[in-house]
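Only one protein chain is missing from this complex, and each of the others stays in its spot.
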Amino acid sequence: MIVAAEREFSIGVTPSLARRPTASAAAIFLILMIAACGVGGLWARSRFAATHLETARTPPTARAPFGTDLLGRCLLPRCLLGGAVSLGVGAAAAAFSVFLGVVWGSLAGMAGGRLDAFMMRIVDVLYGLPYLLLVILFKIGLGGLLSSRLGMSHGMTDAVVLMLAIGGVSWLTMARIIRTQVLSLKARPFVEAARAIGVGPIGIWRTHLLPNLAGPIIAYTTLTIPQAILQESFLSFLGIGIQPPMPSWGNLAAEGVAAINSVQSFWWLLAFPCGMLSLTLLALNLVGDGMQAALSGEDPA
Amino acid sequence: MPARSSLSFGSARLLIPLVGLVGLILGLTRLTPREPAAELRVVDAVSIATLDPAQMSWLQDIRVASQLYEGLYVPSARSTGVEPGCALELPGSDDSSLRFQIRTDARWSNGDPVTTDDFIFAWRRAVEPGTARDYSFFLYLIRGVREYVDWRNTEIERIGRLPPNERGAAAAAHRLEADRRFSETGIVREDGRTLRIELVRKVAYFRSLLAGPVFLPLHRGSVERFARWSDTGLLFFDPHWCKPGNTQYNGAYSLADWTFKRGLLLTKNPAYRDAASVAVGSVEWLDVASVDTAWLMYATGRAGWLLSLEAGFAPELVQQSDSPLPGALNHSGRKRDDVHAFPAFGTYFYNFNCLPWLPDGGRNPFADARVRLAFSMAVDRVALVSQVTRRDEPPATTIIPPGMITGYPHVEGAGLDLSRARSLLAEAGYPGGRGFPEVTLLFNNEANHGLIAQSVAAMWSQSLGVPVRLLGKEAQSYREDKKQHRFMVARASWYGDYDDPTTFLDVFRSDNGNNDSAYADPEYDRMLARADGLPDASARLQALAQCERYLFNGSMPAVPLFHYVNIYAFDPKRLTGVSLSPRLLPLLRNVRVSTSQPGAAGSD
Partner (left out) sequence: MSHRLLSRLLQVPIVLFVIYTLTFVMVVAVPGNPFQREGSRALPPLLEQALRQRYGMDDNWTFYWRYLGRLMHGDFGESLQYENWSCNEIIAASLPVSAAIGLTAVLIALVVGVGLGTLAALRRGGLVDFAAIGLAVFSISVPAFVVGAALLILFSVVFPIMPVGTWGGPLDLLRPAVTLSLVPMAYILRLTRLSMTEVLDSDFIRTARAKGLSESAVIWRHALRNALLPVMSYLGPATAAAMTGSFVVERVFNVPGLGIHFVNGVLNRDQMLILATVLVYSTMLVTLNVLVDFVNGLIDPRVNLGAPA
């Protein structure tokens, strides 16, 4: 019922295999990619929709380094703008889910007892809800509100709705991870010691729990951004993600898959967006691992 | 982490659950039915919604029904017209009163003769308030049927207001009265084999309607067992009646098996009146959700006949192949000969919202016919079909596909004319597009609608200077917005239901439920009514052509873009007798498979 990529669980802490060099290379790649998408996206903002039917489906050339798509639009600016959209949605959704998940999970874990049980049952209920229905409901309810009340553009509305919908689902996993960690940490001697000398709950959370939570938070965040990007691609595949002519890596990849078949393949339509997407996700994962390793070196426990 | 060595965790212990799991998985796959062997496999990329002919409105359902049942008339294999089915029209019939005699060799699959009562039973079922559906209104052309339905509805409502303990008796009395009243309608049983139909007026195309699903007969003896009366007098049928084994068929094939969203197994009906000429003994009719997978099944020889090809690579296939079949459009490529593009009885167009105000309260610029005409003239349809859709579709300036209705002349509408379009827009108060509000273009995110919308939007903004915003929605939201007229321009399509121009022209009548553009023009309504009522067939068609000319040369409730093309894929050397009928109804009874290989195909 759920696409495998939809609801994932904790992977906990992942120490780095690639010590510093790989992680730094990945970080540099990531920064370059973000910069290219940001600058390229701004540059492409005014020209991504103009069609040139006569030059449709041209393979990569010097004039159009990524080739042109089915309507003759150059693929390079579309990939860059699509990257800006996807990375933006992914980062915003991850931030949203981290905030909600950390607050909820810490509260439940620290409170314990009946309140914890109640808060976790709410998470159970939300887990069981049909995610797709939620997205459509969000799109219709919020979409109208955002565009009519706040005068938001159509593409922006799509992005905000997707961000809220994806973030609104992935915080559940974050909450469960954080709660389990907090429960486990709470029983450790250093927390009991702190409590014994009269440190309040907020103090314990800030000085003892948060540093230990940072690892899982970062690990999960670096996984949430890719998940959010893939999520958006799945929704685009169903036709409820970012709407054309606005590109996203997700809808460009979905378009690209349709162009690869046993009859005639326009390979560049899949290779460039999917390649950029996969390389970025790879870099995100490596950076996550690297930060993880750096953090675990400072682990006070 | 604490050690717990009390439990031993040997590899033998690990194997037990693993073996159990594998066993469970294999057991689960056994629970699902296996693929049957069939002489021919046909693949359609859409699911069967229902096999109840009275409820059908989807093409894929009607396609199956036309294999299982045979009406008074049947769709022609070659044209949009019809030919006699299981009955012969008796002399003395005219356009307002028709008499039929059911053929003596017309039999149900269990050997029972097809009788007048089977038709009357099925037709009554098709209009009963509990079972009526989209096409029931075709029966309202028969005298007394609409009155019968109206009376039934009022009575059901009245009984529903009674206290529950009185309903039973009231409903029983009502049932008897209902039987009597229905027997007084224009569906007249002269005897067991003779049926008379009296119409409310002369209807030139009624014979064409008689081939439609609502007019198919049902085996009364078996279907009646599934009837249920509610305590308010509503008549329902347990939907299981159309499952295999529950009823009989009078068509060339019987339903042997039906797996949900998987496929049907059709076997030759030995009691069919022309069974001797049916060549293929068993056909597996598969529905496959993904068009790409459906194509691969055909290309790898799993299936012998692909009924539609809505895939992104369809244009490449069409351009690579030279179809040897008469009526096919594609003769360009030389690489293959098994892909056949042919004209369908339908048109792709964009509706303008013709209401004076938009849902957000703003003034609707498209209420002005000059604006509609300008937008229509700014669309380069030739570029659209040659560069975007690329399936050899005929560009359309009017709504009726050319050359398909016998005797109906082809009408040209307003085509590409950019300078005229710009001056019309200026006349309407928007010189160079200045001051024009942002146009929203609504479409459903399926097939190539997005591509078409993006290119038409680009044409409008590049040629007229108006800003266009695309609103791609998933199907249900799109449908809801369209019905509520929450759009400025919306994607639409229409397939003709019968062999007459009114099947298209009626859509724009002000009182038509499918008039999504909310076009209300008393002048057009009058013209159409007058033309439709003309007694002389050829004068009537000329007058109807006048109506179409009026619509698409100035009034423009919609921009026609192109006439639909359908694509079949099959190897013409292995599969013969397939006709490229524009109604898209394949008739298996004419088809022959020249090898004994199951699912013979594959020319990759």
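The letters A and B name the chains in turn, as written, and every chain counts its residues from 1.
The rule is short, and it goes like this: a residue touches a chain if its C-beta (ideal position, glycine included) is under 8 Å from a C-beta of that chain, and two chains touch if they have at least 3 such contacts.
These numbers were taken from a predicted model, which means no experiment stands behind them.
K.L.:
Out of B:49, B:172 or B:382, which is the one that touches the chain we can't see?
P.N.:
In the full complex, the listed residue that touches the missing chain is B:49.
K.L.:
Considering the whole complex, which of A:82, A:226 or A:290 touches the chain not shown?
P.N.:
From the options A:82, A:226 or A:290, the contact with the absent chain belongs to A:226.
K.L.:
Out of B:161, B:180, B:240 or B:334, which is the one that touches the chain we can't see?
P.N.:
If we include the chain that is not displayed, B:240 is the one touching it.
K.L.:
List the chain A residues touching the unshown chain?
P.N.:
1-15, 17-18, 112-114, 116-117, 120-121, 124-125, 127-130, 132-134, 136-137, 140-141, 180, 183-184, 187, 223, 226-227, 230, 233-234, 237-238, 250, 253-254, 257, 260-262, 270, 274, 277-278, 281-282, 285-286, 289
K.L.:
For the chain that got dropped from the picture, name the residues of chain B it touches.
P.N.:
Those residues of chain B that touch the unshown chain are 1-5, 7-11, 18, 21-22, 24-26, 28-29, 31-35, 47-52, 55, 57-59, 129-130, 132-136, 153, 156, 230, 234, 236, 239-240, 242-243, 259-262, 286, 288-290, 292-294, 296-297, 299-300, 302, 444, 474-477, 479-480, 483, 495, 513-514, 604.
Note that in this section only the chains that are shown with their structure count from here on.
K.L.:
Could you list, by residue number, the parts of chain A that touch chain B in their complex?
P.N.:
Touch residues, chain A against chain B: 49-51, 53-54, 56, 70-72, 136, 140, 148, 154, 238-240, 243-245, 258-259, 261-264.
K.L.:
Considering the complex alone, what residue numbers of chain B touch chain A?
P.N.:
Those residues of chain B that touch chain A are 292, 295-296, 299, 311-313, 316-317, 320, 360, 383, 387-388, 444-446, 450-451, 453-455, 457-458, 462, 469-472, 474, 477, 604.
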